[in-house]
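For this depiction, one protein chain was excluded, whereas all remaining protein chains were kept in their positions.
Going in written order, the chains are labelled A, B and C, and every chain counts its residues from 1.
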Amino acid sequence: MSALFDSGELVLLALLAIPALGAALLAFVQDDRKGAWLNVLVSFITFGFALGLLLERPATGPFLIVDDLNTVFVIIGTLVAFTTSVFSASYIGYELESGHLTHAHLRFYHAMYQMLMFGMNLALLSNNIGLMWVAVELATLTTVVMVGIYRTPAALEAAWKYFLLGSVGIALALFGTILVYLAARAVVGEGLDAMAWNVLVANASGFDPAFLNLAFVFLLLGYGTKVGLVPLHAWLPDAHAEGPTPISAVLSGLLLNVALFAVLRFKSIMSANPGALAPGPLMVTLGLASVVFAAFMLYRRQDIKRLFAYSSIEHMGVITFAFGMGGTLANFAGLLHMALHSLTKSAIFFCVGHIAQAKGTQRMADIRGLTVTHPQLGWSLGLGVIAIAGLPPMGLFMTEFLIITSTFARAPLLAIALGLSLLVALGALLLRLNGLAFGEPDARNEPSKASFLPIGLHLALVLVAGIWLPPALVAWFQYVAALLS
Amino acid sequence: MILAGLLGCAAALLLTGAAALALHGRRLAAPVVYGVSLVATTIGLLLAGRALFSPDLPGGTLSLPIGLPWLGAHFRLDALAAFFLLVINLGGAMASLFAVGYGAHEETPGRVLPFFPAFLAGMNLVLMAADAFTFLFSWEFMSLSSWALVMAHHRRPGNAAAGYLYLLMASFGTLALLLAFGLLAGPSGGYEFAVIRQTPPGAAVSAVVLVLALIGAGSKAGLFPLHAWLPLAHPAAPTHVSALMSAVMTKVALYGFIRIVFDLLGSPAWWWGAAVSLLGGVTAVMGVLYALMQNDLKRLLAYSTVENIGIVFIGLGLSLAFQANEMQAAAALALTAALFHCFNHSVFKSLLFFGAGAVLGSTGERDMERLGGLIHRMPRTAFAFLIGAAAISALPPFNGFVSEWLMFQAILLSPNLPQWLLKFLVPTVGALLALSAALAAACFVKAFGITFLGRARSDVARDAVETDGWSITAMLVLAALCLLAGILPGYFIDALAPVIDALTGSSLPRQEQLDWLTIVPIAQSRSSYNGLLLFFFIALAASLAAEAIHRFASAAVRRSAPWDCGFPDPSPATQYTAGSLSQPIRRVFGTVLFRASEEVRLPPPGDASPAQLRVRLHDIPWDVLYAPVAGVVGFVAGRLNALQFLTIRGYLTLVFGALVALLMVLAVWQ
Amino acid sequence: MISSLAFDVAHLFAGSLVLVSFMLLYQDRMTGLINTFALHALVVSFSVAWQAHIQEAPHLYITAAIALGIKAVVIPVVLHRMIVRLGIHRTIEPVVGIGLTMLAGIGLIALSIMVMLPLTAQAGTLAREDLAFALSVILLGLLMMISRRNAVSQVVGFMSIENGLILAATGAKGMPLVVEISVAFSILVALIVIGIFLFRIRERFETVDIHLLHEHRGEQP
Partner (left out) sequence: MILELAVQFCEMLVVLLLAPLLAGYVRTVKARLVGRRGPPLLQPYRDLLRLLRKEVVLAHSASWFFRGAPYLVFAATWVAAALVPTFATGLLFNYAADMIAIVALLGTARFILALAGLDVGTSFGGIGSSRELMIASLAEPAMVMVVFTLSLLAGSTQLSSIAGFMQGPGVGLRVSLAMALVALVMVAIAENARIPIDNPATHLELTMVHEAMILEYSGRHLALIEAASFVKLLLYVSIIACVFAPWGIAASGQGLGAYLAGLAAYAGKLAVAGFLLALFETAIAKMRVFRYSDFLGAALMLGVLATLLLFVSRIA
């Protein structure tokens, strides 16, 4: 094996190259079925290589890095990307039949899908904060285009809103990045080193804290816009609601995590510098604000996808809150919560996609008695909502238990506030579930050719996580959590 | 090992639930599921009994590598757990037995069969859990599975709303318990009960934990004013599940309270007793008054559950008060009364719900105004229900009386309490207890009399048929238990001794060797009761009288139209209705407690249309507690909702604002 | 070794960029606005070029060229044609009065200087001043975006933000990827402009929004 390409670097390159090539390839596949399944295949191969990261870890380069933290994110991301591609195969087929999409759009869609994967993998694997910034922007742009793919006025408006807010966020993030570079330049000198993350963390203690503080404000707001933290969340509900459902799933399941990952990277730089203000309070504040706000916003929702988009805001708030609290326990809970939330929320969006197709509407007022008309869909949705509401035996109960109790030991009032707002959110979600899944069913009930593999897989994973976590996984997550705090 | 066996039963139940999914739609599904549940719960019952009655309890601890990593799931079997396991598995077994027959009436078995065993398993797990996480996990799982069962008949109006309120309140309670355990575990985060026991918290913390436990366990048990969900949710479920929820799940909630306050929390302060027993008294009276106002049989039973929970809380409060003053014997007496009442209530409330279920199954009616005369068509059910009604009305020689009698004996020890508040409060609570007992009798005269006696008020009631053998068997077994516990209470009290001993460090004198099986809680000269003799004498006197009269006087019977002061009316509509039977009591209590208002609309002279009487009752706790909360949430949601509809410029302004704000914070902070 | 003159010139450019941002805020005619923005871009490209010169970083010339070519020439022209087509070259409805906006702008500059003051000399005074100016430009751009009810002026605002960023980036000596970033940004801007152009986003987002809200969202306010 040559020194240039040891197996680890091969994996690394594959993770980036395969989606890129896949995008190029898919842009030229005429037949839709083939395109859909090729998309699945490519995603699956990517996932396989992501698993490879566990075995072989490449040396850290100036641009790319693989460490435990981003390995977690990459594996979860590629997994959700794979299952989502399976779902999208069965979803898009229907969209074609019903004429919502044309063949040209579909090719574009699949190419963009892989482009998005590329962007996200790059963002996760990049060691250079500038490169990370570019990658996040790329991912954002691709999703913008996909949100607008239906070309309905609502879709365009949502895409536009997403685009503009996203761009401003990007601008802020860039300014923050520049500041970090300036802070680093004084210590590690000019050039790439001053933007290489591992170098930054190593030397962060020597940086000018004032620089870092200013930088973190911009970075938190910039990437926080992508995370969907209140008050920067505005784009999120509409982008989820108006785009194709697979994209909603990817947004909630992946992109938000990627943005959060960026914030985490800079947080660890911050916490490596004694002089800088602790990033914790800022994150806790934004996180709690998101939870409270989203919890109340859930009540007045009428569009089913928008409902779950707000619940994503809520859970992103919870995760940010947990990481803001810091400490091994909270970080562990935050990581686990993030992973489980990606799985659960994407599963929910799979259900929602099929439901919307079967019922021909996204208005919750027009969807009733699903457990009667579509038992499988209805009960899966019920299970998903129960999971997302943090009820046992699903895994999110465990993480919320950990977050609340670990907070309670340190800041009781915060814990109570968090708990109560989670309760408010639960109230809203159950209220909606009552309307959707129970009661007298409505007239329309076309049978849906749903593929339950992705839904079942995700929910099963979440269920198992709620009951039993493999010790290896626990040890690994704990190590990462310790790394973060 | 007993604990392992019990866990095995729980696991078997869970698997049965899973299997029910596989069996979905088969005709065999219901008998199989209920049969397996019956077997599993019976085994659990026997094991628990073994654990309770064997002098040296082979309880032991078991910890499995599941649940919270690096904590694991801890299970433990001590006397308290064993007693409650006995109670719930008895209830579970009877419910399963009843359901073998009753399940045939179920129109949507697919929504019941998977969750019924899961519900049983959840309750079993709560009782065995020995760390906070496992406890809360099982607790919430129990709520969730019972919620699914409440939603089984989701298409009936109101049921979905009931289920919603139920799960919301349950989660609220779980949150309270979560915080309570958070306080108990302390910053070190020792969630195992063993660890918590070793580090008793300070006075202030304990007080907060007590309040949280009252909220958490109380909301599940139906403590006033957190009871609002209970009378909605319990009747909404299929009847054998209603029985489980009302008779058994509330006991699990009580167990949670006892486990936290008596076991984990260390020595109590005297005012705890005052607060808890007063809450109990109010709950008892309010519960039975609500029950008296109901015309829906199952809802009446649910409200009477609230009453009995109140009675149990009275006993618990007394025990706390006595313990705080190191009066261990008295504490033991009060706690014995409370736990004995737990057992009794689980027995006769199951029995009564089964009776209601039998009626519902054969007539399809829960509204007493459309029932009546069922004693002719369903004599066995009527007999069993009568026993249950007498027992729950605390009438000798049945079991309900014994526990309330013990409760009174405990109350009569109050003068020895040093605190003046308690001196005055406890007798007042005693008055509340007496009042609730009397009202309970009235309530169940109504329940039995209107439903089973008189003349049929509707065709369905006229054409009712006796229910199936399984259900009858379940009811008769429970009726027999009501009588046994009533006439041989000594054995039951002795069985409770290890539990009481573990919790109060003292227990009642052994009862079984006393002559004539009398029970003597404190001293012969002070008070004693002998249900066996009473029963014997009554039976003797009654049969003697009957025998003598039939022999020496007349035995002739002639059937004819009722006398009715000479104006017998053929129409059943002229009987007293459920509403009119309780009208005097409503006049006495309702005007204040329910802001009851009656408006009579008499037709003008010459108009033949019937006069109308409309009664309007207000649920005050709902008006002052629940409605405002809902209002606030709705208001805030409405106000924030405006933010969904800003323009992009508006959203940009938000971002800009956030940025400037943070920068200012930074500028000020540096 | 760079002479102090170099600093002063760079400084001059940075300062004048803030000035032009103010002029942008001041505009109340669409055409004037676009022209002023062209000036804004021009200043930026000069400043970048100068930085390229004093840092001996030839690749920065590319950035300067892009700034000059696209933002000082192409986009203004496009915008001119667009506003004519959309028939909105008359006025640009400010949300609050120009005067108030200017006051807010002054406040923002004060703020950005306050924030920058605690930076130790470690970063070099020049960088500090430069950053203060860049930050002011960015904040003013944001202010521009939110104080105009008008798609085009919002785009202009966004582009001025971008100019501010480029100023900062180029001011940061030896920063890698500057060119790539500026290119990426130009693409972004281009997309925005195309977006307005293609989707015919009318003079007000409000009209678009409310209209869509009521008809397509399934959400009633």
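Just so we're on the same page, a residue touches a chain if its C-beta (ideal position, glycine included) is under 8 Å from a C-beta of that chain, and two chains touch if they have at least 3 such contacts.
These figures come from a predicted structure and were not determined experimentally.
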Not-displayed chain touches, in the whole complex, chains B
Of B:63, B:108, B:328 or B:583, the residue that touches the missing chain is B:583
Among listed residues B:431, B:480 or B:629, the absent chain is touched only by B:431
Given B:188, B:513 or B:554, the residue that touches the chain left out of view is B:554
Sole touch to the unshown chain from B:34, B:272 or B:401: residue B:401
Where subunit B meets the chain that is not shown, the residues are 372-373, 375-376, 379, 382, 386, 390, 393-396, 401, 405, 408-409, 411-412, 415, 420, 423-424, 427-428, 430-431, 434-435, 437-439, 441-442, 444-446, 448-450, 453-455, 516, 518, 524-530, 533-534, 537-543, 545-546, 549, 553-554, 556-565, 568-569, 572, 574-576, 580-585, 587-588
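As a convention for this text, only the chains that are shown with their structure count from here on.
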Whole-Å distance, C-alpha centre of subunit A to that of subunit C, is 31
Distance between the CA centroids of subunit A and subunit B (whole Å) is 45
Expected list for subunit C, residues touching two or more other chains, is 115, 118, 142, 145, 154, 209, 219
Touching at least 2 other chains, the residues of subunit A are 160, 164, 168, 210, 214, 300
In the complex, subunit C touches subunit A at residues 115-116, 118-120, 122-124, 127, 131, 134-135, 138, 142, 145, 154, 158, 161-162, 164-165, 168-169, 172-177, 180-181, 184, 188, 191-192, 195, 199, 201, 208-209, 211-212, 215-220
Residue positions on subunit A within touch of subunit B in the complex are 160-161, 164-165, 168-169, 172, 210, 213-214, 217-218, 220-221, 225, 231-232, 234-235, 237, 277, 282, 293, 296-300, 329, 369, 371-372, 375, 386, 389, 391-393, 397-398, 401-402, 404-406, 408-410, 412, 415-416, 419-420, 422-424, 426-427, 430-431, 434, 438-440, 467-469, 471, 474
The answer for subunit C against subunit B in the complex is residues 95, 108, 111-112, 114-115, 118, 139, 142-143, 145-146, 148-149, 154, 205-206, 209-210, 213, 219, 221
